[in-house]
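The other protein chains are all here in position, but one chain of the complex has been omitted.
Presenting subunit A:
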Amino acid sequence: MATATEQWVLVEMVQALYEAPAYHLILEGILILWIIRLLFSKTYKLQERSDLTVKEKEELIEEWQPEPLVPPVPKDHPALNYNIVSGPPSHKIVVNGKECINFASFNFLGLLDNPRVKAAALASLKKYGVGTCGPRGFYGTFDVHLDLEDRLAKFMKTEEAIIYSYGFATIASAIPAYSKRGDIVFVDRAACFAIQKGLQASRSDIKLFKHNDMADLERLLKEQEIEDQKNPRKARVTRRFIVVEGLYMNTGTICPLPELVKLKYKYKARIFLEESLSFGVLGEHGRGVTEHYGINIDDIDLISANMENALASIGGFCCGRSFVIDHQRLSGQGYCFSASLPPLLAAAAIEALNIMEENPGIFAVLKEKCRQIHKALQGISGLKVVGESFSPAFHLQLEESTRSREQDVRLLQEIVDQCMNKNIALTQARYLEKEEKCLPPPSIRVVVTVEQTEEELERAASTIKEVAQVVLL
C-alpha cells in the first residue's frame, strides 16, 4: 500500500516539473544556487572586521596611560593625622601628649589593664611564645584555643563555639559560609561595615529594611512569600536569613528580638545575631540580648561577637548549635586560611571570662552609669543623644545639621578637640563615606566604662555642655 502511494507521489512530482511554468523553475533554480552559495561562504563577525596590524598594536600599547595607582591625598586631610596614644589605652589615656579620661575606647568592663588578665597572658607567653605559626588545620590548634571555645560555649549555654583571630573577619567570614548566590538575606539598614562586607562576599540577594522597623521587614517577607508561590521549586532551595545586631554600633539602639523570633517562625527564615556591643553588657550575667529579653538561645541560629570590646582581647567568636557552627570549620575563610589566634590573647580572653563569671554585679553597675550620663547629656542645645539609655556606646548628633556633611564633621571635630583640651578624650564615629551602603550622619561617639567614677561622668557631661554651647552658638 505504502509503496503504491510513494510511487504515485513520485510520478506526480515528475509530472509537475514538466508542467510548471518556466519562470517558476528558473526562480527555484536561482534560490537553490543562492542557498548553496551562502552555505559555502565564510561567516564573519562585524566587530572583528578590522584587524589591527602589529604596528598599530604597538602604538596603542605606547599611548595607553593608566590612572595613578592612588590619587593624591591632601596633607591636611582630617583622617591622615591619627590621634597617637602613648602608653596603654586604659581609663586614663595619654593622647597626643595630654592626659585625658578615656571616653572613646570600647573598654566596657575595664579589663584592659586588669592585673589578672595580664598575669594570665604572661603565663601563656612564657609557655607558648607569641605566634602560632600556622592555621588551625596545620598544628595551629593549641589547647588554649580548645579551652576558650569550650568556655565560651558553656558561658553562652550553646553547644559549640568557634574562634576567629580577628573581630572584623568573624562575621565577614560567617555569613558567606552559609549564604550563597541565590539565597536571600534581610538585613537592617544600620548594619555595620563588617556585615556589609560579609554580605558582599556571599553574593546573595540583599534586602534592606528600615532600621528596627518590624513592619517594613514583615512587608518584605510577605513580598518574598508571594514570589515563592509563583515558583515553588526555586523557593524550596532558596535559604533565607535575617541579619541583625544586638546593640547597633551605628545608632546605639537595641533590636526587637522577640518580634524577630516570631517573624522567624512565621516566614521560616534563620536569624544571625551580631552581638559585638551587647556581649558582656546586656543581660543579668552578660550573655547579651537573648538574656536581656529572656529568649531561648536555641531560637537564634548563630550568634557572632568580637572579643575586642568587653573581653579586652583580640579576635571574635561564633556560637550556636553544633549543626550550624561545625560547618564553619571547613568553610569559614577567615578560619581555615588564616593563622590562629596567638595563645596569649586567648589566655587573656579566658581570664576575662572568669572575671565576668565571678562578678556578675558589674553589668548592673555599667547599666547604672550609662543611665546616669544619658540623663546628664539630655538637653544640650544643639546636640541630641542617639541611643538607648542602657547602651554603653551611644552617639551625639547635631540637632540641626548644616547642609554639607563636611561642615558638620568640622563642627563636631571642633567640639572633640576642645573637649580634649579639657582632658576628656572623645572621638567622632568614623566611616568610609564612599563605601557605606547607608551612611549614618556624622556624630560623636561616647563610650561608658565601669571604671569611670560618677564625678568623672558628671565632669564629662558638663564639659561637653560648655563646649557645645561655645562652638554651636
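Basically, a residue touches a chain if its C-beta (ideal position, glycine included) is under 8 Å from a C-beta of that chain, and two chains touch if they have at least 3 such contacts; residues count from 1.
Everything that follows uses one rule, which is that contacts and distances are computed from a predicted model.
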item	value
Chain not present in the shown complex, as UniProt names it (candidates "Protein prenyltransferase alpha subunit repeat containing 1", "Vacuolar ATPase assembly protein VMA22", "serine C-palmitoyltransferase" or "DNA repair protein RAD51 homolog 3")	"serine C-palmitoyltransferase"
Touching residue (missing chain; options A:11, A:27, A:146 or A:470)	A:146
Residues of subunit A in contact with the chain not shown	52, 57, 60-61, 64-67, 69-73, 77, 79-80, 82-90, 93, 95, 102, 104-107, 111-114, 117-118, 121-122, 125-134, 136-143, 145-146, 165-169, 172, 178, 192-194, 197, 200-201, 235-240, 265, 268-270, 298, 306, 308-309, 311-314, 321-324, 326-327, 329-330, 333-334, 337-339, 341-342, 344-345, 348, 425, 427-432, 435, 445
